[in-house]
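Note that one protein chain is taken out, while the other chains of the complex remain in position.
Note that the chains take the letters A, B and C in the order they are written out, and that residue 1 is the start of every chain.
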Amino acid sequence: MNRTASRIFALLFGVLAVTLPFFAGDYPLQVARNIMMYMALAITWDMLLRSGQISFGIAGLFGIGAYAAILSVVRAGMPAWFSILFAAIFAGGVAFVIGFLILRLRAMYFSIVTLALGEIFRIIIHNLHDFTGGPEGVVIQKGVVFGGKANSLYWLVLAGLAVAVAASTWFEKSKIHFALTAIRNNEVSAKSSGIDIFRWLLLAFVVTSAIQGLLGGIFVQSYGFATPDAVFSADFTLLPLAMALLGGVYSTTGPIFGAVLLGLVSEWLKLKIPYGHLVVYGIIIVVVILFMPQGLRQLVRRTPHGADGRSA
Amino acid sequence: MIVKRRVAIIAALSIAAMTALIVWKPTVLIYGLQAAGLYAAVAIPMGLVLGIVHIVNLAHGECMMLAAYAAYFGCKALGMDPLVAILPTAIVTAIFGWVVFQLTIRRALKAPELNQLILTFGLAIAFSQAINLIFTSQTYKMPLEYVSASMDIGDISFGVWSFVFVAVAIIFAYGLTFFLTKTMTGKAAVAVGQNPRGAAIVGIDVYRTYGLVFALALALVGAMGALFLTKSAIFPGVGSPFTMKSFCLIAMAGIGNIPGILGASVLLGVAENFLRAFRPTRDWAEIVFFVLIIVVILARSLKGRKS
Amino acid sequence: MIKLKTENLTKRFLGLVAVNKVSFSMEEGEILGIIGPNGAGKTTFINLISGIIMPSEGLIEYKGTDITYMPAHERARRGIARTYQLIHPLENLTLIENVMVGSIFAKGHGLREARTKAEALCHELGLTGLDRDTSRLSIFEIKKMEIARALANEPEVLFLDEVMAGLNSDETKDLIAMVQRIALERHLAVGVIEHVMGVIRELTHRVIVLEAGELIAEGKYEEVSKNPRVVEAYLGGGTV
Partner (left out) sequence: MKRGMFALAVLALFVGSAYAQGTIKIGGIWTLADITGKQGSAAAQLAVDEINAAGGVLGKKLELIVVDDEGKADKAAAAVEKLATVDKVDVFVGGMASGAELGKIPAFKKYNKVVMATGAAGSATVEKALGPSPESDFYFHLHPWDYNQGASYAEGWNAIQQKYPNIQIKKIFLAYEEGAFGKSSWDATKVLFGGDKRYTIDGASFKSALLGGGDYTAVLEAAKAFKPDLFIWAGYDADALPLLEQSKAMKFSPGIYLGAPPGWPIDFGASKLSPNVMLYGMWSTAMNNNNPSSAKFFKNYVAKYKEEPATYFAPLAYSAVYILADGIKAAGTTETTALVKALEATKYASPLGETITFKPSNIIKHQGITRQKILQWQNGEQQVIWPFEAATAAPVYPFPAWK
């Protein structure tokens, strides 16, 4: 019953996402783009969380992807389309290398180190003025994909989201689900079941990082610029985290719920309360987390605490 | 034995390095220690909460910001010096901490750990934006004469006021250590932190202990807020960078190791100021903070695996 | 045929010797009891063999191959399986999914095949209600599930760390029969840590006795239990 609810929801969501440009104006499309961007990040954060690893490094990898994309266009003349792919490959590659260093760490220490690495990336970009444009950033004068057309940019971000959802579903439906859940529950017994913990963590870390980088590439190609403050913004770490937690973790639908909630609430409040909407936004986060500790997904499913209600 | 010898070697090396610095670039050491004092004094209360209540308080810096605003307007209204406001601010923030704990954090303690993180993130937004709404983003600063107190050694002149943070950090660290190891309440708090279930079985009120620890931490934060006001301008976002820095310092020292925060702060403060003292490395001073944190955490994890 | 043997296996923690120069071997089809007072190093010994921790010195040989420093997951794939003293059900996975894990990763089966195999295993161990969450299982069911999960590795050597703890006498009897049948049918070498001597007497063919990390006696339970050193160790340790 749970599965059917979830499927119906996924179907409705998919239909809505695909048909939106046919009936919605440019403003809802822009808002949807913003929400989908964070939604995709929230899903990737959740994917790694399924192994028990809490990353605070989303902004770092997003930023790396953004700069990889924009610098490959500006400095190397790469075509815009390819630069988005390059962003994914680059961020994935960086994650692969640092994964060897940091995936032995656990709990808070892993979180702190991902946070610190994100800051290190930002400072490096910030300080290499001649190559990266320094704190002022870089702009692409010509060659933004689609020349800023709302519909096309919407499709682009939707494609990024689709990659995240597809990867997340793959993680849920394949043996990766078993590996990550086992690692999260108990690493020692996971090992005894033949799970090579490091390998699966590295896979999850590289895949999620690559998608985060891809989204960074999509960001720069839709706005045509990158500055360290904009693309390494702590928002890219904290908001996806809040969305996933408010929606309900360890699933694809949870982060989607959470992103829709927070995204719409923040845009709506902004218009209703021009001065002071962020106060209400903060209070909403507090209230939701206090009264729905399992996230919004709690509303849709009946199974009590601790249960995941999924069967392969 | 081996461990002791290593400690001795490290101590000797650091003393040698410090001496060399005093002779070569005395200002690096002076400003490094001053910076370290501020880092540590802000981080220690967060370390206390993390060590015993086991929550990462993302609103830590915002709490200090609130305290600083309270102190500022208290001082303005009553014509007080911020130094006089330290104690009253501490009391007010302790009460505030108790209330916040009972109203919000307490309810989230049974939920998955990450909920507490996001709860305090929401609190941080609400706190800083509420202040922004009321007092705008404009900055306030107490004009105080004594913060420019100066000292000359040879041909260098430097400010001495910031050493007050060093003193406060030391008082916080050793005061807390004393409290946690020598007093009944403190020992009970440590016991609760180590084993909440066990503590509940022997009849300790776990939530009450958590609430008290949280209030105590906020009292220290409040005292720091008033003191911070002497040195810095205040604005709604003034606290938030301290949250991350404090979190990093605590991780570097190791959770539960409060005096270790002092050491971590000195290492970072001096290293940062060392890089700042030279033209080619000036702009890279900030990176050293994060690099050192990663190096220390990785080194400790490697060592942990070996033994 | 010898499946597993150790030579002078030693583990030191910060100067403390937890396992001291233990040499032993296990044969196909044999059920071996590992006994000793609390803190004697029994679990550490199994941890060393299954690769959860690495030894300080010595040698572990499995089917003629040196596996002393092989990673745990690799040993699991080659056929060394175990259960844990503290039960570790994988929450968020159902009963059947818990059992599938071993099959998927140790044997590399696909999800469908793993499920078929896991169903057969559960059936064999008398587990029903396979889509239940682990939070809804009884202790007995969890214990059986843990054994099933270990068996899903299709092991040749199996260690059971206090699987009988917390069970009532009927359940214990059931489980003893089950372990004996499994060992016989699959030609397993089984190592059993138990505190209840009745279980050891009934279940095992042979026992080794550890005390303070050292192997102090070896042989049939009836012989070993009369060994003066063993008696002294247990009296000193307080539990028999």
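Here, a contact is a pair of C-beta atoms (placed from the backbone, for glycine too) under 8 Å apart; a residue touches a chain by one contact, two chains touch by 3 or more.
Computed from a predicted structure; not experimentally measured.
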Considering the complete assembly, the absent chain touches shown chains A, B
For the chain left off this view, which of B:I95, B:V147 or B:L298 is in contact with it? B:V147
Sole touch to the unshown chain from B:Q116, B:Q129, B:T209 or B:S265: residue B:Q129
Positions on chain A contacted by the hidden chain, ascending: 25-27, 29-31, 33-34, 37, 126, 129, 133-139, 141, 144, 148-150, 222-225, 227, 229-230, 233, 235, 267, 270-275, 277-278
Residue by residue, what part of chain B touches the chain that was omitted? 27, 31, 34-35, 129, 132, 136-141, 143-145, 147-150, 152, 157-161, 231-233, 235-238, 240-242, 245, 273, 276-277, 279, 282-283, 285-286
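Just so it is clear, only the chains that are shown with their structure count from here on.
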Are any chains cut off from the rest when chain A is left out, and what groups are there? B | C
So which chain ends up closest to the centre of the protein, judged by Cα positions averaged per chain? A
Would you mind pulling out the distance in Å between where the CA atoms of chain A average out and where those of chain B do? 31
Which stretch or stretches of chain A touch chain C in the complex? 174-175, 178-179, 181-182, 184-186, 188-197, 250, 303, 306-312
With touch defined as at the start, can you tell me which chain A residues reach chain B in the complex? 54, 101-102, 104-105, 108-109, 112-113, 115-117, 119-120, 123-124, 127, 238, 241-242, 245-246, 249, 275-276, 278-279, 281-286, 289-290, 293-294
Give every residue of chain B touching chain A within the complex, in rising order. 56, 104, 107-108, 110-112, 114-115, 117-119, 121-127, 129-130, 132-133, 244, 247-248, 251, 255, 283-284, 286-287, 290-291, 293-294, 297-298, 301, 305
